[in-house]
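Report on one structure; see the data block that follows.
With one protein chain held back, the other chains of the complex are shown just where they sit.
The letters A, B and C name the chains in turn, as written, and every chain counts its residues from 1.
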Amino acid sequence: MNSFGRIFRVSLVGESHGPAVGVLVDGCPAGVPVAEKDFDRDLGRRRPGAKGTTARIESDRPEIVSGVFRGRTTGAPVFIRFGNAAQDSAAYEAIKDTPRPGHADFTGWKKYGGFNDYRGGGHFSGRLTIGLVAAGVLAKKIIRPVTVEAWLVEAGGNRDIEAAVAAAVKAKDSIGGIVACEARGVPAGIGEPFFDSAESLLSHVILAIPAVRGIEFGAGFEAAGMKGSRHNDPIAGRDGRTATNNAGGINGGITNGNPVLFRVAVKPTASIARPQKTVNLKTGKAAEIVVGGRHDTCIALRVPVVVEAAASVVLADLMLLEQLIPRVFKGKSR
Amino acid sequence: MNSFGRIFRVSLVGESHGPAVGVLVDGCPAGVPVAEKDFDRDLGRRRPGAKGTTARIESDRPEIVSGVFRGRTTGAPVFIRFGNAAQDSAAYEAIKDTPRPGHADFTGWKKYGGFNDYRGGGHFSGRLTIGLVAAGVLAKKIIRPVTVEAWLVEAGGNRDIEAAVAAAVKAKDSIGGIVACEARGVPAGIGEPFFDSAESLLSHVILAIPAVRGIEFGAGFEAAGMKGSRHNDPIAGRDGRTATNNAGGINGGITNGNPVLFRVAVKPTASIARPQKTVNLKTGKAAEIVVGGRHDTCIALRVPVVVEAAASVVLADLMLLEQLIPRVFKGKSR
Amino acid sequence: MNSFGRIFRVSLVGESHGPAVGVLVDGCPAGVPVAEKDFDRDLGRRRPGAKGTTARIESDRPEIVSGVFRGRTTGAPVFIRFGNAAQDSAAYEAIKDTPRPGHADFTGWKKYGGFNDYRGGGHFSGRLTIGLVAAGVLAKKIIRPVTVEAWLVEAGGNRDIEAAVAAAVKAKDSIGGIVACEARGVPAGIGEPFFDSAESLLSHVILAIPAVRGIEFGAGFEAAGMKGSRHNDPIAGRDGRTATNNAGGINGGITNGNPVLFRVAVKPTASIARPQKTVNLKTGKAAEIVVGGRHDTCIALRVPVVVEAAASVVLADLMLLEQLIPRVFKGKSR
Partner (left out) sequence: MNSFGRIFRVSLVGESHGPAVGVLVDGCPAGVPVAEKDFDRDLGRRRPGAKGTTARIESDRPEIVSGVFRGRTTGAPVFIRFGNAAQDSAAYEAIKDTPRPGHADFTGWKKYGGFNDYRGGGHFSGRLTIGLVAAGVLAKKIIRPVTVEAWLVEAGGNRDIEAAVAAAVKAKDSIGGIVACEARGVPAGIGEPFFDSAESLLSHVILAIPAVRGIEFGAGFEAAGMKGSRHNDPIAGRDGRTATNNAGGINGGITNGNPVLFRVAVKPTASIARPQKTVNLKTGKAAEIVVGGRHDTCIALRVPVVVEAAASVVLADLMLLEQLIPRVFKGKSR
């Protein structure tokens, strides 16, 4: 199902080379002020343009189709549409029978019996994350004063990220990266025991982001090598604050009032300007392809804002469930 | 919500020191042969007893309360109950106002306004995983010939696991570990794009397991430091098999026919036999506690079978959705 | 799926002649006082015994398995079990290949490939409603001061219900009835537009009750013959109160602050002590059966308390969603 959330529910639609992509947010409280310009900052951060990002430039203007009236959410479902303009499908026709390694070409073809839209990855395209970023803008508004911040900590195994990207561009190769995320001000007590633990829900959405291959909370994989006496965070106050934060702000699936911390592994961009081995789906014979089109050298550069959006959506949903966000925002009405 | 799954839906109930824990499985196909002894192997693997595991011994006999008639599932909800016998609540009364570091004591108290059952961790106890293991037994039956296997690859950062546990026991400390999991025979095409990607659903359930702090698929966090030319798995056949498996059997959220591989970080057991710093919730003053009771030195030893169960539940759900498992198992009826 | 609700989520398990039936309530707020005796009144109303009801007598004692600690809900899932004692399966063996008209014997056999538990209707038995009534007791506690009351307005087309039942008993036949329900004090603003309208959710649960064949809100089917000028309820105050209540307290799927009113059609008990025509599932030949066992002449007599429970569960769920019920009930804690 292409939706996530129990109360603040996000659905993504569209294809890379179709007329548009979009996002449906059902369950957003009424009365939240929303203007097109509110999306500028986060859409800008997701946007390509910098060294190491794709040359495809879209206007990325959000068209608010429903759920907003006179600058405020109405409580009805919000649908935001992003027109696709800069499509260049020609390159994909040439390779439609030779699935690109590392992409969803083969799996989409298999799952949908060959009816998938293969142009630019179709519905599997990273283009779809624009809708998640837009939902994140709404989520960030309602979780205030909680803040969520994500950033790239290394690319291609290198903390000097610019150098890493430059080297990869030169090598006509791609690189991955690691994104860290911190949510501050998250109240203690959100998340559910067991299946809807805060980690479960965050992981669910984060692992839905294309190219993400792992997540770890607090000390994460390093915790596996630590002693309990060092890993346990001494509790330092009745408000739950701890002297260290190896738990990443979550115990037993429920936030403990400390910052929520996690790290995300992003694989290298699958599209590279080098010959790769694959198979021809029609003939069954081995084939070699060079993926044309426009691609990011380091897709991880554009992932932090998507991670922020994903985490904000989860927090919005859990805070609504926990009644920490009202169903109607105060403010002047009609 | 304490449930997971769209078609094969699992819910967990109970508390560590209540009369029983149990699992409800709704949506299990009809006609699946089920006998109490079928649970022996996996429940035995989850059971304590070995060096480094708790001294609490329960009979762990599964009572099949509903959904099974004359040795076959009926298609109605299956409820399996596990009585709690070996409860020793005294130790918990002494520390009920001083939350144990690394446990859900503080978060449960906060979330539920002090009404949580604090004895033995209550509903947050690892005891609850017995129900998930039982659900996994059912799931494994229906996903055949798909097989899921998990094992501990290191404990306390050490590949000599026995030595690591012995050292930790001696130090009156606890250690974590890393669990690897491989599912073989998974057909290509299961998982949904974006929010219900195979990674999303697996992560959701795996991160619900107490003590799990991270998950990575295929090359995982290492992928972040790899070049695309090395990370991309060359496609070697029309069936989707690849020359390498850095993707861990999943592209674009959908299985590609190769083994599904992931690794799980397990933190050190939170309960240790050393004094720890905390706070008294009534007085607000700093306090020191020594956690009595019976505990695992290395809970990670018991996690593999739980990971297998979690993964099997996800695969059962997705295979039912994809119509790769029938709603009625063939065989002789009444 | 055998569950209902987004926040206050109810699942039913068990079979008529299995060891037990039960109910799982996930999402009940913490701190709600619960004692076994609280269930007496409603379970008593559901219980047989009066003229026109079955002779099967169960103790109907609720065993609270989980989610309650020292007399209060903990916030964890509540599981309540009702042991089955008075089972008499012999009568069902004789007719297992000849499905009883008006029962789920044929449909259960068909759906589950012959693996269904046919004894006493198995999972389709009215016995399952005991769990819904128990969930209703919890729901009624938390929706206070909202009250829900249901009653039988006619049986067998007769407002003299005792006379109607006596005549049916004499005729060795069965009769149906009409149940009215009124919820008072329901705040304006609950229910969601379109798919989760208050009518949709109430209908969903009410139509799940065995033997229910229809529902109508406010003026209901009569409204179809009314003029708009008469059907529209004049609005008489800023609180939404209306001069008449043809709308049954709901406009556009959302409560308007007036009493919520609906009526429910209950069919005659399917089991009758007369010969009936059916088919032998093994031979395919026409057959005649007389249904033995113990049955209600007028099952509708026992339906009002189930309708109350169903409506209370929906109201609890919607009021939690609308943040009109807190997640933690105030009161003294440990």
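Operating definition for what follows: contacts are C-beta pairs under 8 Å (C-beta built on N, C-alpha and C of every residue); 3 or more make two chains touch, one makes a residue touch a chain.
Values in this document were obtained by computation on a predicted structure and should not be read as measured data.
> Taking the complete complex into account, which shown chains does the hidden chain touch?
A, B, C
> For a quick check of understanding: of A:Thr98, A:Asn116, A:Ser174 or A:Thr297, which residue touches the chain that isn't displayed?
A:Asn116
> From the list B:Pro193, B:Pro268 or B:Pro304, which touches the chain that is not on show?
Here the residue in touch with the unshown chain is B:Pro193.
> Need a quick check: the contact residues on subunit A for the chain that isn't drawn.
1-3, 9, 11-15, 18-22, 24, 26-27, 30-31, 63, 65-67, 69, 72-77, 79, 81, 96, 111-118, 122-123, 328-330, 333-334
> Using the document's contact rule, name the residues of subunit C that touch the chain not shown here.
1-4, 6, 10, 12, 99, 101-104, 106-108, 110-111, 121, 123-124, 128, 154, 156-157, 168, 171, 173-178, 188-197, 199-201, 203-208, 210, 212-221, 223-229, 231-238, 240, 242-243, 246-248, 250-257, 265-272, 274, 276-279, 281, 284, 286, 300, 322
> On subunit B, where is the contact patch with the chain that was removed from view?
Residues touching the hidden chain, for subunit B, are 6-7, 76, 193, 321-323, 326-327.
Just so it is clear, only the chains that are shown with their structure count from here on.
> What is the distance in Å between the mean C-alpha positions of subunit A and subunit C?
Distance between chain centres, rounded to whole Å: 43 Å.
> Distance between subunit B and subunit C based on Cα centroids, please, to the nearest Å.
Each chain's C-alpha centroid was found; their separation is 36 Å.
> Please tell me the distance, in whole Å, between the geometric centres of subunit A and subunit B computed from their C-alpha atoms.
26
> In subunit A, which residues are in touch with two or more of the other chains?
Each of 6, 193 in subunit A touches at least two other chains.
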